[in-house]
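Submitted below is the structure of interest, expressed as C-alpha cells.
A single protein chain has been omitted from the complex, and every remaining protein chain is retained in its original position.
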Amino acid sequence: MAATLKAGRLPGASSKRRRMNWTPYLFLLLPLALYFVWIIAPTFYTIYLSLTNWNGVDPIPGFVGLQNFERLFTKDRTFSEALLNNVRWLVVFITIPTTLGLGLAMIFNNEMRGGRWYKISFYSPLVMSLPVIGLIWGWVYHPRAGLLNGFLQAIGVADPPGWLGDRDLAIWAVIIAAVWRQVGYVMVLYLAGLKNIDPSFVDAARVDGANRWQLFRHVILPLLAPVTTIIVVISIIDSLRAFDLVSIMTRGAQDTQVLANFMYIEAFNNYRMGYGAAIAVVLFAISLIFIGFYLSRVIRDELEY
Amino acid sequence: MSRNKWFIAVLLMGVALLSVVSVLAQDGTVAYNSYASDPLPRAFDEKIVAMWNEQHPDMQVQHSIINHEDFKQAIRAYLLAEPAPDVLTWFAGNRARFFIDRGLIMDFSDAWQAEGFDDVYAPGFNALATVNEGKYFLPTSYYWWAVYYRPSLFEKAGIEKAPETFDELLGVCESLNAAGITPFTIGARFRWPAAAWFDYLNMRTNGPEFHINLMLLQESYLDDRVKATFANWRKLLDAGCFVEDPAALDWQEAVDDMVQERAAMYLMGAFITDSYPDELEEDLDFFRFPIIDPAIPVGEDAPTDGYFIAAQARNPEGAKAFLAFLGSKDVQQMAFEELGRLPTRTDVDISQAEPATQQGIQLIQSADYVAQFYDRDTTPAMAEAGMDGFMRFWDNPDDIDTILQDLENERLRILEEEAQ
Partner (left out) sequence: MTTAAKTTTPPAVQAEARAANMRRLGGSAGLYIFLTVLTIVWLLPVIAAFITSFRTMDEISIQGFWSIPQQFTLTNFNEAWNQARVSRYLGNSFAITIPSLIGMLFLSSLSAYALARYKFRLNLPIYFMFVAGTMLPFQILLLPVFRLTNALGLYNTQFSLILIHTAFQLGFCTFVLRNFMKTVPGEIFDAARVDGAGEFRMFWQIMIPLSLPALAALATLEFTWVFNDYLWAIILLQDDALKPVTAGLATLRGQFNTNWPVITAGALIATLPTLLVFIFLQRYFIQGLTLGSGK
C-alpha cells in the first residue's frame, strides 16, 4: 500500500528538483548533529580506543595495534567465560520466549472473556525496570527465606540449591529472570502478526480439511515467518546487550560474567579503558552481523517499492 | 521563503536548548561522597555532616551516601570526571596508592602542616598518609579482624575454650558439626569476606613478610608457599567448616545465621557489631585467628579507613577545611565512642573503652605485623582476579592449579602494564 501512497507524493518537489533543495537538510540538521556527536562519533572513537592501552588518565592513549584483541582471544579466560554466557543467553532467548510467546499469542488471538487481564499479566514484567526485576528475583532465589527455597523446603527437599550462589545454576537463574520479562514482548509481536494474517487463508485451509495442528504448522507458522525473523533478531541483540540483571543480581560473580559487565569492570574498575573498548568492539562486531542482516531486510523492503 | 523564519526560529531554539551547558552553581559548597551506607555508620556520617553544616552556614557540605559496594566501583569513574566530588571516603594502602600514582588524589600537605597532624598522628598512620613526602590520604580510624563467635553455641557443642591453634580449630568444627551447628557462616556475594580467609591462612602459613610481598606482586602465585596456604584452606573445606553457598549471601545476611543460631562463627571485621542486634551482643565474643606455625611472626588484618580530596575537586580550599574537621580530635572521639572505631590520633581518650574494644586493641598491639586487607594491600586488578579465584576455589577446590595459573597470569600482566 505504501507504493500507491508514494506515487502521489511530492508533485511539488519534482518541479524543483533541478535546483539543490536544502529543505530536507534543514530538517535533518539538528537530529543528525546530535546523532553524530553522541552516537556515530563515539562508535568510531571506541574502535580507535580498542587499539590503544589507554588507562583513562593519561591525556594521550598509547597505540598498541591489535594487542588487546590478541589477549582477549588467546589469554583471557574471563572473556571466553563471558562470551559463552552471552551465547547461552542468546540460545535460551531465541528458543524459550519465542515458543512460549507464540503459544500464548495463539491462545489470546481468540476472543475470550477476560482475555485482556490475562494478557496484562503476561505483559506486565515488560514495563518493570531491570533493577526491579533483579531485586524481585533476587528475593525469589534467596537461599534462606526466598520464595523458591521456601517452597522446596515445604515439599520436603532437604537441601535446596543456593541458586545465585551456585556456580552451576547462577547464570541460568539470571537468564530465567530475563526470559520472564521477554515472553510478554514476544507475545505482543506475535499477536500483532496474527492479527495481520488474512483469515481467508485460514478458512481455505480449513475447507481443505486441515486439522488444528496442520493449520498451525503449514499455514499460520509460515505466514508468521517475517515476525519470527524480527523476534529472533531482537532477541539476539537483547541478549548481547545484557547488563543490568547481571550487574544487579551477581555482579558477574559465580561464573555469570557477560561481555557488557566484563567491559564495565575492565574499563572502570581496572582502568583498562583500551582493553574495555576492545571488548565493546567485539560485542559490536558480533551485533554487526545481525544488524547487517536486519538492515538488508529493511533495504530490500525499501527497494521493492 | 519568509514562512521559513518560523522554522529557523524553532531550529535556533532547539540549538540553544541543546547546547546549554548547565554550569553548576559554584557557590562554595563542598561535595562529599561517602560509602557509609549501613544503618549505623550512615547515621554517624549524617550526624557529623550536620555538625559541620551548622558551624559553617557559608560553606555547606553536600552529602551523597552511596551504597558501599557500588561506591567501591563507582569511585573510579568519579575520580576521572570533571568535576570530581571534593572529599571522598576511602581505604588506606595500595587501594589509595593506585589513585595517588595516577595523579587522581590531591596533595594536602599544607593543611596537614597547618593542623599540626604530625604531632598527633601515630607514626604508622602518618606513613599511611604519605607518598613521596606529600600527604594524600587522611587515615582517621581502623578496626580489627577476628573470629567472632557465640559462646553459648560453643557451650552447647561441648567446646570449652576458643581454639588457639589450627588443629584446635578443626576440632571445634568437628564438635559443632556433631551438634548440628554450622561452624562458620560467611556471606561472600561481594567476595571480600573470602579474601579475609586467604589473608589469614597465608599469613599464618607463610608469615606476614611473604604475604605482603605477594600483595606487592613480588612473589609468584605459583609459589609452593601459596599452594600450602590453599592446602590448609582445603582442610577446612573438607572438614565441612563452612555454610553452603556463601556466594548467595551478603555479609550482613550471613550475620543472621549467627543471630538465629544456625552457625557459630564468622571471620569478620569489628564492624560486624553494626549489623548485630544489640540485645544479643552479650553472647558475642571473638578470638584471634588460630596459629598454624608457632615459629613464624603473627600478622593481623587491621584495615585503616579515611578520606582524601580528589585532584579534580571543585573547591580545594573548602575540601581541606572539611578534611581537617574530619581528622579532628572531636570527630575521632565521637567515632570511637559511637561506632567503636579505633582512633588514629594519639590524643583521643580511649580509657573508657568497652572490654571488647580493649580486647581488640590488645589483639592489634600484640601482632608482629599489621596488614590492611587483601583488596587494599594489592592492586585493584589483582584483587579483582584474586577474589574471583578464591571463590572459584571455594566451589571447586580441585581446580586450584588452573586458578593459581590464572592469578599468576594476571600478576604478570599487571607488572607488564606497570613497566610501560
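In order of appearance the chains are A and B, and numbering begins at 1 in each one.
Please note the rule applied: a residue touches a chain if its C-beta (ideal position, glycine included) is under 8 Å from a C-beta of that chain, and two chains touch if they have at least 3 such contacts.
The shown structure was predicted, so the numbers you read here are calculated from the model rather than taken from an experiment.
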item	value
Displayed chains contacting the withheld chain	A, B
Touching the absent chain when the full complex is considered, from A:V87, A:V132, A:V157 or A:L221	A:V132
Candidate in contact with the missing chain, chosen from A:T99, A:S121 or A:Q214	A:S121
Which of B:Q55, B:N132, B:Q260 or B:Q420 contacts the chain that the document leaves out	B:Q260
Those residues of chain A which, in the complete complex, touch the missing chain	1-2, 5-6, 8-14, 17, 21, 23-28, 30-32, 34-35, 37-43, 45-46, 49, 107, 109-113, 118, 120-132, 135-140, 142, 144-147, 150-151, 153-154, 180, 185, 188-189, 191-192, 195-196, 198-200, 202-203, 212, 227, 230-231, 233-234, 237, 240-241, 243-244, 247-248, 259-260, 263-264, 267, 273, 276-277, 279-281, 283-284, 287, 290-291, 294-295, 297-299, 301-302
Hidden partner interface residues of chain B, rising order	1-4, 6-7, 10, 14, 18, 20-24, 31, 33, 37-39, 42, 62, 64-70, 74, 77-78, 80-83, 85, 250, 252-253, 255-256, 260, 275
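Rule of thumb we're sticking to: only the chains that are shown with their structure count from here on.
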item	value
Averaged-CA centre spacing for the pair chain B and chain A, given as whole angstrom	37
Complex contact set, residues of chain A against chain B	26, 29-30, 34, 53, 55-57, 62, 71, 75, 77-78, 141-144, 159, 161-167, 170, 250-251, 253-254, 265, 268-272
Parts of chain B lying in touch with chain A, wherever the complex brings them together	4, 7, 11, 14-15, 18, 69, 73-74, 76-77, 80, 102-104, 189-191, 244-249, 253, 256, 380-381, 384, 388, 391-392, 395-396, 406, 409, 413, 417, 420
